[in-house]
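Shown here: the complex without one of its protein chains, the others still in place.
Each chain carries a letter (A, B and C) given by its place in the written order, and its residues are counted from 1.
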Amino acid sequence: MPLDVARIKKDFPILARTVRNEHPLVYLDSAATSQKPVAVMKAESDFYSQHNAAVHRGAHLLAEEATDAYEGAREAVARFIGAKSDEVIFTKSATESLNLLAYSWGNAPSNSRFHLAPGDVIVLSEAEHHANLIPWQELARRSGAILRWFGVDDEGRIDLSNIDSIIDSRTKIVAITHQSNVTGAITPLTSIVAAARSHNALIVLDACQSAPHFAIDVKELEVDFLAFSGHKMVGPTGIGILWGREELLAEMPPFLFGGSMVTAVTMEGASYAAPPKRFEAGVPNMAQAVGLHAAIDYLNAVGMGQIHEHEVALTEYALSGLSSIAGVGIVGPTEIKDRGGVLSFTVEGIHPHDVGQGLDDLGIAVRTGHHCAWPLMKRMGVVATTRASLYLYNEKSDVDALLLGIEKVQSFFGSKGIGR
Amino acid sequence: MPLDVARIKKDFPILARTVRNEHPLVYLDSAATSQKPVAVMKAESDFYSQHNAAVHRGAHLLAEEATDAYEGAREAVARFIGAKSDEVIFTKSATESLNLLAYSWGNAPSNSRFHLAPGDVIVLSEAEHHANLIPWQELARRSGAILRWFGVDDEGRIDLSNIDSIIDSRTKIVAITHQSNVTGAITPLTSIVAAARSHNALIVLDACQSAPHFAIDVKELEVDFLAFSGHKMVGPTGIGILWGREELLAEMPPFLFGGSMVTAVTMEGASYAAPPKRFEAGVPNMAQAVGLHAAIDYLNAVGMGQIHEHEVALTEYALSGLSSIAGVGIVGPTEIKDRGGVLSFTVEGIHPHDVGQGLDDLGIAVRTGHHCAWPLMKRMGVVATTRASLYLYNEKSDVDALLLGIEKVQSFFGSKGIGR
Amino acid sequence: MNLESLYQELILDHYKNPLHKGLVSPADASVHHVNPSCGDEVDLNLTIRDGEIQSVSWDGVGCSISQASTSVMSDLVQGRTVDEASQVIDAFMEVMQSKGSTTGDESLLGDAVAFAGVSKYPARIKCALLGWMAFKDALVQLGGYRAKDSGEAK
Partner (left out) sequence: MNLESLYQELILDHYKNPLHKGLVSPADASVHHVNPSCGDEVDLNLTIRDGEIQSVSWDGVGCSISQASTSVMSDLVQGRTVDEASQVIDAFMEVMQSKGSTTGDESLLGDAVAFAGVSKYPARIKCALLGWMAFKDALVQLGGYRAKDSGEAK
């Protein structure tokens, strides 16, 4: 059954607004951040209007209710990814989730399995977002570990041909994206997981661009850690998720230090609580957790399977449309197999900034630039791209607007002797 | 002119609700987290309904509007504390703000003024919240620095008698609370600042319990860094502030690594943007910044001076009321001079948990426990206290309810032969 | 006031006159537990002979609920077999997690059923469990605790 996108759109007030020159908004920038349904805004303001109090801290009714709401959100996230509740840590963003790992492991004493010694290897890929790249560069710098990375092919797909020399006995960590935020390419996890497992390396998956778009089960993925952001999955800003295997979290040193993550404190030192509390210092982002719960309920009500199918169909449509415009080059896989609805492209002779400006003028919101994946851009031989990204609230008419928009941009600049 | 508290209360929907046994809510737990006016909730949902997009990233209209809203919030915070806009960094909480400093300085190379060498001294006080204690313990552990701390007297006031042996030429950092979240005591900053300045030490002020309650000007305070949380000042959860002097931030290494905080990135390394961006990796907590802006507008409209006067009067009233109940002991200064509206107390023979439970049963929300200030509790000779804390929306009737409630708790337990 | 149902006479009696308070030494196992949310503490000594709890004694500071609960627990398990004691722990934990939906089996829990009302107050459950968790920990240390289900202590 196809999604009733017209109905879904009604849940997202911003999609009813007009932008430049009274054009209706065509929002194609969900890979940067998604829009929010009324249910999410309402969940947050209901929390503030009815239950707001510091969780885990007070002995009064509001504190109990706030704690229930906050822990209920944790359970919802756990169910969403097939995990146990105590394995879910709330952070402010996927960026914090990934930094949490890098700092925690940097804090690990030498007898810990998380400790990195000089010469230990951290494996990444050339397709990483800066958030899953720079924290590891810095951990390597601090610990003396070495970075290695998978290259990508001309379509942006991770190249596994030299996997045996990349993941070897010195490899301690493999941190990799599930789906590229530039090319939409989905990572071939099975062989990477198998190789990492066989060398006992920890596997960190950046699920920012996958968890919002198709059903994920951490047990099936067989990874050790998973990071993603609420704001890319119709949830609020200011909340991220870190999932980790129970037995690993249990051994991990804390990252942020402060209230609610301790068992005892003196002026000289402190001892730390069990996960997830150990990793959630201070009064947490309670309203955002509650909003994320509402977002997950919303996605589940629509159905993650349905959303995925819808996006696959729309992406196919967009791929074929883009391919048929002369002068447009897709940066990423041109076939739907193992790719999501992130569509980067170039327009011959017209710089992405100028393309984006022209589309914006028509009410079409896309992103231009390097998409926080500078090494990947270099590898793909471009300085920047224009990127359109799809979500459950997009429909064929949005893609049509994009295609027509590109042609209009081409003819505008073409009439000035630029492009073709 | 006294505050029109009845009108203010109307702005906070939660204050109209009833709790256990249909009792109207008497909220006396604002030191843990404050309640939120409708204006704050509306600002967040307006942002999501009209302007939501990833800031600093897109070339489209929504991205521009979102950036304006986010940077507008930064300017509002800067004005609120008498700072420059680029000196204001958004974090998720005061806890993160303080950890940011400790980690950034831990990342500083040996030629940096932020670098700590073994034997360097970090000065704290016995009155610190865990959030301004444990990050420094951990920095000391990592760097070989030594912790020293001011003691407190029997009223919980910081004892400056040995200041010359505490802050000396080896002192690199003085991190201290502006107002205790347990005793309400306000720190005598002038001599501490003078001593720290004379030894060229960095001064970090934990303003969690001061910035929400009276006007602050960083230039007058003459400190170097200031940390506080949005959720304690009628703002949203999930946002904290770190202010730092421009010339110091300019030299500080980053903390969280990821998108939007770089100038260039290769697989091997990255170079970092100027502050504040350098310290705000990833898609930020945009809606929370916007909500904080609305909170600041709200506080300014009421007037920080008015709020302070109101709280002073109410605190005096509460102090005299508490003192007049036999068996009640105030943990903290009993006079209004240099203290805020945080009132910790004990009830003879009745454990704070049982006091809190009894008050909760009457609809009175207080906090019980160690208030994340374990060393201070030990120093004050108590395992836990009951804490009532006041804010702009509290009035005499709330204090009266508390006083009557304590007497009811005493008579309930007294009738069972417990307490007096 | 509606506190009567929470603070039953039996609880307050144990609070005023706690049983087995005062540490008996030497013991096979000594544990120290803290309630991190309030700082309440309990020390507990345990001695087992021939699979039977020979002595549980304790000391500590805390609220009426934690003190009374530790008192009731220490009296309840005295003289029982390790297996019975494990069962009692599991049964009490279940009541505590029930959010007020069960009062527990009085034949197994004895006076401890008086704490059923606590399960409606999430912030107090840790108080009621403080001594019990210390006892369980001591049992585990002596290899005595048998979890009801999978065999894994949780």
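Assume contacts are C-beta pairs under 8 Å (C-beta built on N, C-alpha and C of every residue); 3 or more make two chains touch, one makes a residue touch a chain.
Because the structure is a prediction, the values reported are computed rather than measured.
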item: Chains on display which the left-out chain touches in the complete complex; value: A, B
item: Candidates A:318, A:384 or A:401 - the one touching the absent chain; value: A:384
item: Which of B:263, B:397 or B:411 contacts the chain that the document leaves out; value: B:263
item: Selected from A:192, A:322 or A:362 as touching the chain missing from the view; value: A:362
item: Where the unshown chain meets subunit B, residue by residue; value: 56-59, 63-64, 67-68, 262-264, 273
item: Footprint left on subunit A by the chain that the document does not show; value: 20-21, 351-354, 357-358, 361-362, 368-370, 374, 377, 383-384, 408, 412-413, 416-418
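Just so we're on the same page, only the chains that are shown with their structure count from here on.
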item: By mean Cα position, the chain sitting nearest the middle; value: B
item: Centre distance in Å when subunit A and subunit C are each reduced to the mean of their C-alpha atoms; value: 45
item: Distance between the centres, which are taken as Cα means, of subunit C and subunit B, whole angstrom; value: 37
item: Sequence positions of subunit C contacting 2 or more other chains; value: 37, 121, 124
item: Sequence positions of subunit B contacting 2 or more other chains; value: 20, 353, 357, 368-369, 374
